[in-house]
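Here's a structure for you.
Removed: one protein chain of the complex. Kept in place: all other protein chains.
Labels for the chains are A and B, by order of writing; each one numbers its residues from 1.
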Amino acid sequence: MTAFLLRRLAYLTVLVGVATVVAYFLAATQLNPRSRYEGRNPPPPPAAVDAILDELNLNDKTPVVERFAKWVGGVLRGDLGRTIDSGSVNTEINRRIWVSLRLMLLGSILGTLLGVAAGAYGAIRQYRLSDHLITVSSFVVLAMPTVVLAVLVKNAGIGLNDLLGFTGDWKLLYTTGEITPGMDALSLGGLSNRLAHLVLPTFVLMSGSIAFYSRYQRSAMLDVLGSDFLRTAQAKGLTRPQALVKHALRTALIPMATFFAYQFALLFVGATFTERIFGWHGMGELFVESITKSDVNTVAGVTLLVAVLVLVAGFLSDLVYAALDPRVRV
Amino acid sequence: MTQVNERASGADDSEPLLDVRDLSVSFASEAGVVSAVRSVSYRLRRGEVLGIVGESGSGKSVSSLAVMGLLPPHAKVSGSVRFNGEELLGRSDRELSAIRGSKISMVFQDPLSALTPVYTIGDQLAEAILVHQDVGKDAARRRVIELLTLVGIPNPGQRATAFPHEFSGGMRQRVMIAMVMANNPDVIIADEPTTALDVTIQAQILDVLQTARRATGASLILITHDLGVIAGVADRVAVMYAGKLVELGAVDDVFYRPRMPYTLGLLGSLPRLDDDERRPLTPIEGQPPSLVALPPGCPFVPRCPLRIAKCSEVEPTLDALPRSGAGHSAACHRSGEVEERGLTSSDVFGVTPTPTAPGASQPRAQRATMLEVRDLVKEYPLTKGALFRRRVGTVQAVSGVSFDIRAGETLALVGESGCGKTTTIMEILNLVQPTAGTIVVLGRDTARMSPAQRFAIRRDLQVVFQDPLASLDPRLPIGDILAEPLATHGASAEACTRRARELLELVGLRPEHANRYPAQFSGGQRQRVGIARALALEPKLLVLDEPVSALDVSIRAGVINLLERLKVELSLSYLFVAHDLSVVRHLADRVAVMYLGKIVELGDVGEVFRRPAHPYTQALLSAIPRPDPQIERRRRRIVLGGDPPSPADPPSGCRFRTRCPKYAQELDDEQRRRCVAELPPLEARTGSDDHVDACHYAAVVPVL
Partner (left out) sequence: MAERASSQLLPEQAGAAGGLDATEAVSRTRLVARRFVRRRPAVAGLVSLALLFAVAYLGPFVIPWQYDQLDTNAFLSPPSAVHWFGTTQTGFDVFALTMRGLQKSLIVGLLGAVMSTALAAIVGAFSGYLGGTLNTVLLTIIDLLLVLPSFLIIAILSPLFRDHTWLVFVFLLAAFQWMVTARIVRGLTLSLKEREFVTAARFMGVPAWQIIARHILPNMASFLIIDATINVSSLILAEVGLSFFGFGVQPPDVSLGTLIGDNAGAALSYPWEFYFPSGFLVALILAINLVGDGLRDALDPNAVFQGRR
């Protein structure tokens, strides 16, 4: 089994490698870091520009392959290179990744749990009022792009603040940033402040997950509701609710594992919009900015990181699937 | 309704354990209201075995689910079901779940889907106990091991931690029976418990069911379509048709003195294992009615030769017969007449004479060879795991099979699942070079065929599949399905349409229905379409894969007769695969018995069936229950133990030795060594040159 896992790992590493190579080459050949320096007023002498670009490994006069080799060398040592503003890519990412992860983890865990529960409940009460409500709201939420939902929620939050009279510095729900500047992040007051900042963006991210999972869980539950083993469980003497929870739900959870990896990728995209609207300085913002700023190294670095994360998520979902379904265990 | 006075043999006289009166179940559907069960009444006494017989759509399963209260919530149930005097219908889920599993238990048909895939066997069994008995986990565990031992599962302590998909079908069904026994119920309902199993495993499971009865003292309701199983097990029989009980009585009465035309037809249409000559089967024309908007009167009217005007107006009720022993009732206006005149099924349904093949008199050796197979070997790599696939061994599906088929002859390959019969015919049909050995089709070696030759041979070699629903593309109308082989081999559109009509008539269907879809036909009709398609190019050799096993019992006779007629009319040779030996007895000239990839016996069908030499053939013939209660009660059964070994890891020497009763009981150590070391060759040991077997110590034991 280990031999096989290693082979699979190798295959996945190759894929990550290819993704990164493509990203680097594309960015290095199509983006134009030089313009960022030349566009200043007054324009610096060409030699100075070349010097800076060389230092940052962004000089378009150097052959792409050479730049790539230098970059890869750095990566293998753990250094993702320099940003176009002469900073360090590692530092930038370090600063921002936890911002994004905080947002995403909470949103995805809560979203998954609530979504699965809502879907299962809707399936059991098929065609009753509660099922209709859940289905309709899922539909509407799924029809809204994250950005629209984020704006709506943000404005609703602002409106709510105004309604409740929180017009000063201290608000019930915050709509900008992760923490009020100046507060100590780890103090009790700081934590509650962060929570207040977290509520709205998490709600936005969560909604997408809830809507997604509830629809798929509902259909998985419906598939299972007609199955023979449920009938056997009842024939043994379990009441219908007991049989549903112990046997049906547990079996219907299996397909959800395959969505986990897919959801993770979607969540990342959703987080990008949410960060923009709510002013969080996370990875999504970094990525978009780096394209606009022609920051090749950052683009490549973020792509590499995201590819690794997505593959880890895929691997995890394989493991979760095997944990849930004894039929696939080797 | 007349009160029926029922006295079951061997059961006690007191208050019935289960008293069902006027039970009716209906569902709403897209087509209308479906009356699945219509006013069914019967009684079950303590210690009694009641067999409920019926085909698909007869309502037998639905009525039992209604007794258990397991129907979906949108089903409308009316009538009365009294258990020990208490009414069950209309009780809450909570009250019923206290009774289910502890007083009334049910065994279902397909054990793989009936067990939850994510929990271990031990956990699921323990759950059955813990739900009703307030004992600790340890006590439950002990009881689980006890139950598993009782049903014959080896290594119960270890096996209890395994998951359902790790067990074979027979083992899983044993677990289901253990589950049913767990709380010593008063009534066990078994809904087609052995239908999905091989015939030797079926014999084992029926034994286990009897063990369960003895251990718990429960009464048994056995629901099945297999009349042989009923004959061997039941005390009383209820025959259902179109949602109603049409005959009810003691098992001898119903089998030897049936009084309702449907029962008569059913018994007459069964092919029998012990038929001496080719007794012509009497099919029942038509098919079971749709349960939506049934017309008034008896539902059997469209198919009944005894119908009179009254039958279409007034539906007959289940009335006691005037002359028979007490407890025999039938639902037919003319059953009194049937009884008086002692009518049999051939009297009522007529007899279709069996056609004789013109070349049948010519000795075998002088006829042309249609198909010759020499030392055929086919192996597959064995992969494990769904997520991570890797090769862990080789499945030896077919290990050296040789036979031939002459013009006008029918050869049957029989055996249970895993014996390699289906793989053999697929290899032949693929027309490619096998792993080893040679296949010569109509004089051409498949290993040396060019694609053009292969294409040409396909005209002469055609196939009919088992499942008529799956073998026709549901999205094409019948006419297109029939035209496909013709168009592929270059016929014009006009020729296709013409031939399609001809073919439909040939198989007994109406040519105007060529623009209908498969879903609009019944199973028997679909199989006729499959046969018609196979005949489109006028083949010489027809391969059939279990042609009637997916069909209802009353429909089978018609298709079997059709195949016989076509064989003679069109001078065909057949190679067919079957696990139902009674069909083989009827259709085949010669038979080859296969076990784990090898042929263990081969010869003329009458010879092999009357004088089987190989222990496996003997066990196979013995395992098949016959629809004749007296024979069933008297005969000695040979029951094989255990499961068939895996084809990936066959035993050395003789592959049958691990289950062979001769090996286990009759041979001494010296002889056993020979079985382990030496593979027995296929030779004639019984005196007749044509009859060969593969057993070192072959001895004829007339099983039938």
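As a convention for this text, contacts are C-beta pairs under 8 Å (C-beta built on N, C-alpha and C of every residue); 3 or more make two chains touch, one makes a residue touch a chain.
Values in this document were obtained by computation on a predicted structure and should not be read as measured data.
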Practice item. Based on the whole complex, identify which of B:32, B:296 or B:381 touches the chain you can't see. Key: B:32
Exercise for review: Just name the one of B:191, B:235, B:253 or B:693 that touches the chain not displayed here.
Suggested key: B:191
Point to revise | Sole contact to the chain not displayed, among B:83, B:300 or B:521 | key: B:521
Review point. So which of B:186, B:315, B:379 or B:552 would be touching the chain we can't see?
Key: B:552
Study note, to complete from the structure: Residue positions on chain A contacting the omitted chain are 15-16, 18-19, 22-23, 26-27, 30-31, 126-127, 139-140, 142-145, 147-148, 151, 155, 158, 222-223, 226-228, 231, 262, 269, 273, 277, 288, 291-292, 299, 303, 306-307, 310-311
Study note, to complete from the structure: Interface residues of chain B toward the undisplayed chain are 27-32, 34, 36, 55-57, 61-62, 65, 71-72, 74-75, 108-110, 113, 191-192, 195-196, 225, 287-292, 429, 454-455, 458, 461-463, 465-477, 484-485, 488-489, 513, 515-517, 519-523, 525, 530, 533, 550-552
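Just so it is clear, only the chains that are shown with their structure count from here on.
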Revision key, fill the gap. Rounded to the nearest Å, the gap between Cα centres of chain A and chain B is 54
**Study point:** Residues on chain B engaged by chain A in the complex (per definition of touch)
**Key:** 68, 70, 93-94, 97-102, 105-106, 108, 110, 113-119, 127-128, 131-132, 163, 165, 176, 179, 183, 384-388, 390
**Study point:** Residues of chain A that touch chain B when the two form their complex
**Key:** 1, 4-5, 8, 227-229, 231-240, 247, 250-251, 254, 318, 321-322, 324-330
